[in-house]
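With one protein chain held back, the other chains of the complex are shown just where they sit.
In this document, chain identifiers A, B and C correspond to the written order of the chains, with residue numbering beginning at 1 in each.
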Amino acid sequence: MRRVLAVVTARPSYSRIKSALVALRARSDVELLIVAAASALVTRFGRVVDEMRADGFDVAAEVSSVVEDDTLANSALSTGLLTIQLAGAFERLQPDVVVTVGDRHETLATATAASYQHIPLCHVQGGEVTGSIDDKVRNAVTQLADVHCVATDRAADNVMDQRDAINRARGVQNYVHVTGCPSIDLAAQLDRDAWHSRAKQGVIVLQHPVTDEADEAYAQMVTTIRGVAHQPLVSYFWPGEDAGGSAMCKALRMANARPVRNQPPLEFLRMLLGARVLVGNSSVGIRECSFLGVPVVNIGTRQRGRERGPNVIDVPHDVAAIREAVEWQVQHGPYESSTLYGDGHAGERIAAVLAGKAQEAAA
Amino acid sequence: MRRVLAVVTARPSYSRIKSALVALRARSDVELLIVAAASALVTRFGRVVDEMRADGFDVAAEVSSVVEDDTLANSALSTGLLTIQLAGAFERLQPDVVVTVGDRHETLATATAASYQHIPLCHVQGGEVTGSIDDKVRNAVTQLADVHCVATDRAADNVMDQRDAINRARGVQNYVHVTGCPSIDLAAQLDRDAWHSRAKQGVIVLQHPVTDEADEAYAQMVTTIRGVAHQPLVSYFWPGEDAGGSAMCKALRMANARPVRNQPPLEFLRMLLGARVLVGNSSVGIRECSFLGVPVVNIGTRQRGRERGPNVIDVPHDVAAIREAVEWQVQHGPYESSTLYGDGHAGERIAAVLAGKAQEAAA
Amino acid sequence: MRRVLAVVTARPSYSRIKSALVALRARSDVELLIVAAASALVTRFGRVVDEMRADGFDVAAEVSSVVEDDTLANSALSTGLLTIQLAGAFERLQPDVVVTVGDRHETLATATAASYQHIPLCHVQGGEVTGSIDDKVRNAVTQLADVHCVATDRAADNVMDQRDAINRARGVQNYVHVTGCPSIDLAAQLDRDAWHSRAKQGVIVLQHPVTDEADEAYAQMVTTIRGVAHQPLVSYFWPGEDAGGSAMCKALRMANARPVRNQPPLEFLRMLLGARVLVGNSSVGIRECSFLGVPVVNIGTRQRGRERGPNVIDVPHDVAAIREAVEWQVQHGPYESSTLYGDGHAGERIAAVLAGKAQEAAA
Partner (left out) sequence: MRRVLAVVTARPSYSRIKSALVALRARSDVELLIVAAASALVTRFGRVVDEMRADGFDVAAEVSSVVEDDTLANSALSTGLLTIQLAGAFERLQPDVVVTVGDRHETLATATAASYQHIPLCHVQGGEVTGSIDDKVRNAVTQLADVHCVATDRAADNVMDQRDAINRARGVQNYVHVTGCPSIDLAAQLDRDAWHSRAKQGVIVLQHPVTDEADEAYAQMVTTIRGVAHQPLVSYFWPGEDAGGSAMCKALRMANARPVRNQPPLEFLRMLLGARVLVGNSSVGIRECSFLGVPVVNIGTRQRGRERGPNVIDVPHDVAAIREAVEWQVQHGPYESSTLYGDGHAGERIAAVLAGKAQEAAA
């Protein structure tokens, strides 16, 4: 029985790996160990660890590591503190493989601890290209990982370009698997025929800080707020915890925006399905919304370089450009579903790879 | 005046960056800050920080971080502890650019702290290919770095292959500079005409643990000891601190080998120049010895994939193979000098890149 | 010149040590080094480090260490993280003596780092008795400290009782100095004749969590809110960051209490001077208010065992008891000033002790 250890460090990571965790739990050839860490334990980010338990998952260890106040130095401090504690957790739990997902800064702590301890590391969602420090972290994790479950063919090519010199020298084969993105698995559970409910939500704004533009975070949020101000119904979500997040929260409070609390993943997708337009810079607009056919106005550099379906219009941080794009998308209405980021079975394929049955994943 | 901060974490790192530090100190457009950390402070590894001070360098901060006993989990612990303390040091010293050298596990702590704090990071000696965890670390640092000073054209190609997807997306140019390896700068100071003294040293053995073959470290050392047993004069050096190092020390003690203490870099190179053959798996055999023309018998996987001059014979961990290759090299005697890894001016070029005058480096 | 290093870890610590810092800065025989750490750097607690700089103090190092969410395990984590970083700061700054103030959990990190590094440690405000984990921390620091500046004669007796066995065995003398509490120095600057303004503020509520009653924090806050509900004018302050603090904030939000932001120390004392009654469990009620003559209703166990002036009425967490005591104090009005906790010259005396001129302090 193979001991598969997944480290979940934030709400979006859980969202993106959940269907794989469900598939792993269902396999008889795998013992699933889950470590909840970093912002997955923080009240301000809705403690997704509680949802994980409510979803029936055992949590083998909780690792608290977020140093308060989202400064750049604190993100390095938090990563060091997480690395120290994960080293001990991995030593104790003795996994056969560790899984890490995405490109948040905590991901590098998981990758460092696992690769230094010579535990095979599987990275989910490598090979993509966005536009910030996330690129660096994602690719550094790609270099530390041994096996890669990626969303698209282009991502697979990117991983292989990066790793080929080494893997050829070592004679390693079949280390990249195009599984699709597990976030689509959840979206695939929704009944898209409930389409007519869409207008109910109006415009949804979900905008995160861009870590290397932290100084402009406040101004960027204000621009977006103005860009959607003419719409009859607008709902806001809180931004993430990276450097600049506090400034954006302040902008939302100043505008009396009263953001919606974080939601369980499925409810969140249901809200999106009911949206006229999603505005902001979340990757959910690029991924889940391409499958769901939700119109998206994507602002700024955060998703730069990421592959897009036809549902996305890109605009700069400019009030007029945002306003115009939102009006265009409202006019257009829902798009056809795209399988660019997956067909709804990524979780099962990732579980097969982790169980050492990669041929199942390929089937 | 540009504040250039170099983190030196071990004796070999100092050896490889020293000529660049000398060149930086001599520039009027640079303020040089040096942080000595990790095994550079450890008595068992000869506290290279003391030599740095004896060489006239100010040390702006000492960061102690090596957790005792070279287990795999401890290398992760040490890295976390170093990341925490470097975050504070960078915050305090406010460098304009951070330099990190090589591929040891502490290198990743430097890279993590600098890139998370959005301080431009220069990596010296990326793009090479060896055969162990070092590859992963080196390439992860390549992904986190913004500017790269590499030793050879092939290394430059490797870095560009890895970084191109991102840097093209971002419109970044001229981020890789082929400067040569600064370790050659030191070797170029030696008078190679003192050639006839060579036989005095006999065979020198310098063999390090391979971190993902830590369990075999003891047997590997014993094999090497047997492979050179027939030679009239053999000198041993202590192995490095990575996982497996203690086991190799034990093998040396069991064989009554009485290794030589660590030497200041120049004396060490002078010893090599006086050697009939260098045996082991140190990169010094591949780099400095190609320039010096010292015959080398390179054992096992540690230097796998690294470019070689004509002075190297590769053999597996096998007593007979080692013995035969040593005899062949003794017979052959000194090789012609090769500039594969540099022409003796790498330090000046790296200093120019760090001073923001890359055109000087290209000149 | 003696290098005196003061570690300030929170707003109340600064408030209590400020007059000593001013006196130290004015001395020609002392070089003052200030380290700002822990919640002194946290936005949620008003970043007192910024006020320190505005007050003209240089800050030699900032040490970020507060792990987000006020759980019990996180306070241990934060303390470990602070100890690690202070060890490095002390090593770098090479103080002749370290000063720590009060009984917060971070105080123990300062004391551990200093005493393990054999740097003489001066503890300000030892020897008092309250009613929680603070007692343990305060007394543990008393054991690690070498010199003690205490507020009252009874505190001096307590310190000597605790330390006597050891100090007698070691022949140590004159290690306890009754300097008074520096917090009174600030209060002594206020013009108490502006007495008539008092009614303007109405009732002020300042209630902190009691760390070993964290589970009851919410209920305690609700009880207090109800106890003052009948008063015409009530102002609230935010509670501190210890375990239970978040629950109290929630209670305040539920009651629509809209607490006042933290204030610079002098403004805060001026507000108190204008208060009809101070309600809660802050030590400011016991100390500064005894000097200022402000009527206080002290609730629960947090100040248990601390010496009181005549201005304090103690009540349990009981709505009726709180209401009745508040009415009694409103009726009574201002009290005579008491010098139980000091005469306004504690800062100068502490500075003399730290300068190694204890005889000045005694004069």
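Methods note: a contact is a pair of C-beta atoms (placed from the backbone, for glycine too) under 8 Å apart; a residue touches a chain by one contact, two chains touch by 3 or more.
Note that the structure is predicted; figures quoted are calculated from it, not measured.
Participant: So which shown chains sit in contact with the chain we cannot see?
Facilitator: The chain that is not shown is in contact with A, B, C.
Participant: Looking at A:E31, A:E91, A:D164 or A:E360, which makes contact with the chain not pictured?
Facilitator: A:E91
Participant: For the chain left off this view, which of C:L21, C:I84 or C:A325 is in contact with it?
Facilitator: C:I84
Participant: Taking the entire complex into account, which one of B:A10, B:L24, B:V42 or B:L186 touches the absent chain?
Facilitator: Final answer for the missing-chain contact: B:V42.
Participant: Tell me, which residues in chain B touch the chain that this view leaves out?
Facilitator: 41-44, 64-69, 71, 73-74, 77, 81, 246
Participant: Mind listing the chain C residues that contact the chain we can't see here?
Facilitator: The list for chain C reads 72-77, 79-88, 90-91, 105, 108-109, 111-113, 115-118, 129, 131, 133, 135-137, 139-144, 158, 161-162, 164-166, 169-170, 211-212, 304-305.
Participant: By the contact criterion defined above, which parts of chain A meet the unshown chain? Give residue numbers in ascending order.
Facilitator: Within chain A, the residues that touch the unshown chain are 61-64, 81, 84-85, 88, 91-92.
FYI, only the chains that are shown with their structure count from here on.
Participant: Based on the averaged CA atom positions, which chain is farthest from chain C?
Facilitator: B
Participant: Once you find the CA centre of chain B and the CA centre of chain C, what distance in Å lies between them?
Facilitator: Their C-alpha centroids are separated by 52 Å.
Participant: How many angstrom lie between the CA centroids of chain A and chain C, rounded to a whole number?
Facilitator: Going by mean C-alpha positions, chain A sits 44 Å from chain C.
Participant: What positions in chain B touch 2 or more of the other chains?
Facilitator: Counting only residues that touch two or more other chains, chain B contributes 81, 84-85, 88, 91.
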